[in-house]
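These notes concern the structure reproduced below.
With one protein chain held back, the other chains of the complex are shown just where they sit.
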Amino acid sequence: MVEKPAVNPAAQPLNLAEYHLLAKAKLPAMVYGYYASGADDEQTLRDNEDAFRRLRFRPRVLIDVSRVDMTKQVMGIDLSFPLMVAPTAMQRMAHPEGELATARAVARIGTVMGLSSWATTSLEDVAAHVPGLPKFFQLYVYKDRAITERLVRRAERAGFRAIALTVDTPQLGRREADIRNQFQLPPHLSLANFSDMKDFAEVKGGAGASGLASYVASLIDASLNWNDIAWLKSITRLPILLKGVVTAEDAQRALQYGADGIWVSNHGARQLDGVTATVDCLEEVVQAARGRIPVFIDSGVRRGTDVLKALALGADAVLIGRPIVWGLAVDGEEGVYRLLSLLKDEFKLAMQLCGCQKVSDIRRELVVRDAFAPYDVRQMLSVKMPSKL
Amino acid sequence: MVEKPAVNPAAQPLNLAEYHLLAKAKLPAMVYGYYASGADDEQTLRDNEDAFRRLRFRPRVLIDVSRVDMTKQVMGIDLSFPLMVAPTAMQRMAHPEGELATARAVARIGTVMGLSSWATTSLEDVAAHVPGLPKFFQLYVYKDRAITERLVRRAERAGFRAIALTVDTPQLGRREADIRNQFQLPPHLSLANFSDMKDFAEVKGGAGASGLASYVASLIDASLNWNDIAWLKSITRLPILLKGVVTAEDAQRALQYGADGIWVSNHGARQLDGVTATVDCLEEVVQAARGRIPVFIDSGVRRGTDVLKALALGADAVLIGRPIVWGLAVDGEEGVYRLLSLLKDEFKLAMQLCGCQKVSDIRRELVVRDAFAPYDVRQMLSVKMPSKL
Amino acid sequence: MVEKPAVNPAAQPLNLAEYHLLAKAKLPAMVYGYYASGADDEQTLRDNEDAFRRLRFRPRVLIDVSRVDMTKQVMGIDLSFPLMVAPTAMQRMAHPEGELATARAVARIGTVMGLSSWATTSLEDVAAHVPGLPKFFQLYVYKDRAITERLVRRAERAGFRAIALTVDTPQLGRREADIRNQFQLPPHLSLANFSDMKDFAEVKGGAGASGLASYVASLIDASLNWNDIAWLKSITRLPILLKGVVTAEDAQRALQYGADGIWVSNHGARQLDGVTATVDCLEEVVQAARGRIPVFIDSGVRRGTDVLKALALGADAVLIGRPIVWGLAVDGEEGVYRLLSLLKDEFKLAMQLCGCQKVSDIRRELVVRDAFAPYDVRQMLSVKMPSKL
Partner (left out) sequence: MVEKPAVNPAAQPLNLAEYHLLAKAKLPAMVYGYYASGADDEQTLRDNEDAFRRLRFRPRVLIDVSRVDMTKQVMGIDLSFPLMVAPTAMQRMAHPEGELATARAVARIGTVMGLSSWATTSLEDVAAHVPGLPKFFQLYVYKDRAITERLVRRAERAGFRAIALTVDTPQLGRREADIRNQFQLPPHLSLANFSDMKDFAEVKGGAGASGLASYVASLIDASLNWNDIAWLKSITRLPILLKGVVTAEDAQRALQYGADGIWVSNHGARQLDGVTATVDCLEEVVQAARGRIPVFIDSGVRRGTDVLKALALGADAVLIGRPIVWGLAVDGEEGVYRLLSLLKDEFKLAMQLCGCQKVSDIRRELVVRDAFAPYDVRQMLSVKMPSKL
């Protein structure tokens, strides 16, 4: 049974949690289950958000914040604020205009959209209908490398600015809601990047199985490995981002193998349950990247203050996944645009209340972890505080 | 829907939590929402109180506590016990006598009252009606510096003993209850310090917005910065307290820029959600202040034992905000007076049970943080206990 | 409203928690409130029990435990197992036979009974009716030292084996249930050690106040201090135990001032809320006592495994307070006896499952605190494990 939202649907949602509630009330159970769920016991799903709450601010005061510059350049692209939109598959299940609605909202707010390999709108359509939009193409590598190569070349041709290679999905995570619902893509929709290939465009629910899990098992290449980075670089000049790196060891490898960026992600807790929350492993990745390539982070970002926390720990920008789908479900392009505006407003306010005039003012000392009553312990250990005191 | 209080309204409330419940039952939802709420998800609102609970006493026994001296001098003012009243705006929404009732109760108990810039009783009226009361004037700096200067001079003339400059409010925190309720000051009330200037005296609820947030955005100076301390010192001889400092770095700056006191506060969790609880950052501020200027603390104090804990960590005095409003709502001057008496009784008992004869006996060794099974760890780390053993 | 017990009252309670539930169902609310409650928010009340749960066993296997010797000698007294009965006042409110029933059960099980100054049976009656019983007299020092001296001399004469001087009660802790209920000793009962002095024998409920708190404030000596130990030693040859020491500093003083034993207690969380759980401060006291005088502990012991944990941390014996009252309420002498037998059985089983043949086998390595995933951390810190490995 669907919960009634605690908010008045007439008024504007006040925060991302309210968007989630409203979307839940509108969406069919199978669709909601697909969008919302995480793997197994959803321990990491909860932890992704909790981990942000375990970080505490140490704001600075008496700094002129009458004007705040939220802009950030990443990979040569100007963002109106350091938040981008992560690729989420099959957006037309949330709203008839699907990825196009998202694309228009993202263009209006002035940031980057990640388009999924499994979009229900083709990459060419997105490019054609929303010309000014900076966009990344999220790549799943198919066993059939020719198909994969064609996808990459099409993305390059359509003006995508980077390839985000998803590295955490050799198989689909065990999402029990999808198994219970025998999830399938509704028949009136298709994975639009494969409109010419019925087997690749359909996601059919099996008997007692998630249709998407079967799709991945039969079509996606579980042998993908570091050597394929060279292959990928050989077929495109686009920068390659590795989406799903969560350890220092792999970050170091990313540098060695010539990746152009690292995207710390646990796929919104949809793949491996029990994996560390992204904001808990962000710092080791940042340190291993040694400032030589940008580091992005997604999974669990729900507030403007979360964006600030991730940046303080060294991220160049953050991305959100599910909230975009909730915005779409609530009100299509307008929903996504208002949701992004809300986050932007929250981020601006957070910067002001932390004494940050520009994004580069967001420094490491701004946050501490609550695992410790920090000062007591530092004293006990005679470890210096990271500030200039 | 308003919860029914769990207590018998006929009997005297036994603790501050009961005052809160009784007040909630009496106040209109919009007013209660304004007084009670914190920013965003109210994580810090909960943490402010929880952080006190994470501190544990190490009481000393067999000390003559038949006579306990609770008095404390701060900034030349004699307090009957080391607790003062923080400024909370618009007290006439809680009780017709508003700030005057508070002032009378504070004078009776023998401590200091902080009067808000946004009081619903003018600073002159408070001074005139409660002559003996020691009081601080809480200052918001308006974009219009002439208006600000006039406020400061009026406070000096009316016998206020210090200016408490609020440094954590370049914009108003996002308090969702106020947005939902489109908070406004009820039309029969006004910000009495600006009775001659309609635009400054009214707080009007906007469409889908908090009236107070709009008020701050349009009138308060978000450019306020360290250099303005010099300006402030140039227009008044009153001591300047910085209300809202929560880091060692800013405490050090406070010394450099000539502040006369530091008031560790997160504005009762109404500004930046996720900021560290005040009692968790108190010690770093105390250490940075190096005993050269007094350090006060508010946010989350609800028991006499909390007062003791804050003093053990180095605070010179503590302040309470919301509880005063609950006392007012429950029974005006009498309510505030009884609530303050209750805290004073609790504080006295706590001193006795901790073996403290006078306030200066409240030493650092009196408390430990529970984050550790402390002795085990110290042993493991071979760190000496802070006692003289 | 009184909760219905979840257990079948016909069958024997299976653990101390069931005794508590059954007693709650039987006792009048005022009496139950007095016995059960702790000070203020009852944070320490919960923590006393939780702190035991934070200790984890490291049991040893393959040791012959077919025969287990649970006996322990303390202060020349043979205990059938290392648990004694703490003094709890006014036991006739729980059962008509009150302290006599307790005394008989304690004698049968073969341990020590602590008798409260505020017993509802006189110390002489207890001594006369239960001749073989080893017993400690718990002493509250009255402002009137002559009365106090008389009490001590009577206890010595009646064959008590030690004076347990309560050092944590210069005033009564703030127990809100007692204030709410205006607690008083039912008129048909009296503090029997003062049967000749009406003012000392009655506990009258005041207006909106706890009768016992008023009693203490008017009669008990809040000036009691270390120098009075010498006085006490001058009027009795009985060993002096200090009941209520919770810091290493005071344990060291206890040695200096010639105390004969330390009783780590926070009065069952009835005095200072927020004080550390006794089992969390036990070790620092044990270390400070350097084996020169015995260390006892009470507050929160509810299982045979708790007894083992306290002994592993260095206690010579443990005591229980409230559970005795629940046993009394459930079934008088039989109730107390069965409850003590249950604990003894649990303790024996715990010894067997931990590989302890005798009480002196219960060593420090048997427990670790869970605050850490201990081995990980020790490794990180390169600290040696306390075992002989």
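Which chain is which? They are A, B and C, in the order written, and residues in each are numbered from 1.
In this text, contacts are C-beta pairs under 8 Å (C-beta built on N, C-alpha and C of every residue); 3 or more make two chains touch, one makes a residue touch a chain.
All values derive from a computational prediction rather than experimental measurement.
Asks: Wait, the hidden chain, what does it touch out of the ones we have here?
Replies: A, C
Asks: Of the residues A:16, A:100 or A:224, I need the one that contacts the missing chain.
Replies: A:224
Asks: Please identify which residue in A:171, A:195 or A:360 touches the non-displayed chain.
Replies: A:171
Asks: Please pick, from A:275, A:297 or A:339, the residue that touches the omitted chain in the full complex.
Replies: Answer from the full complex: A:275 touches the omitted chain.
Asks: Which positions on subunit A touch the chain that was left off?
Replies: Considering the whole complex, subunit A reaches the absent chain at 40-41, 43, 54, 167-168, 170-171, 173-174, 176, 179-180, 208, 221-226, 228-229, 242, 244-250, 252-253, 271-276, 280-281, 283-284, 288, 369, 371-372, 377-378, 381, 383.
Asks: Spell out, residue by residue, where the missing chain touches subunit C.
Replies: 11-12, 14-15, 53, 55-66, 303, 305, 309, 346, 349-350, 352-354, 365, 368, 370-377, 380-381, 385, 387-389
Assume only the chains that are shown with their structure count from here on.
Asks: Report the topology of the inter-chain touch graph, choosing from line, ring, star, complete and other.
Replies: Here the contact pattern is a line, an open path with two ends.
Asks: List the centre-to-centre spacing of subunit A and subunit C in whole Å, with centres computed as mean CA coordinates.
Replies: Once rounded, the distance between the two centres reads 57 Å.
Asks: Could you check subunit C for residues that touch two or more other chains and list them?
Replies: none
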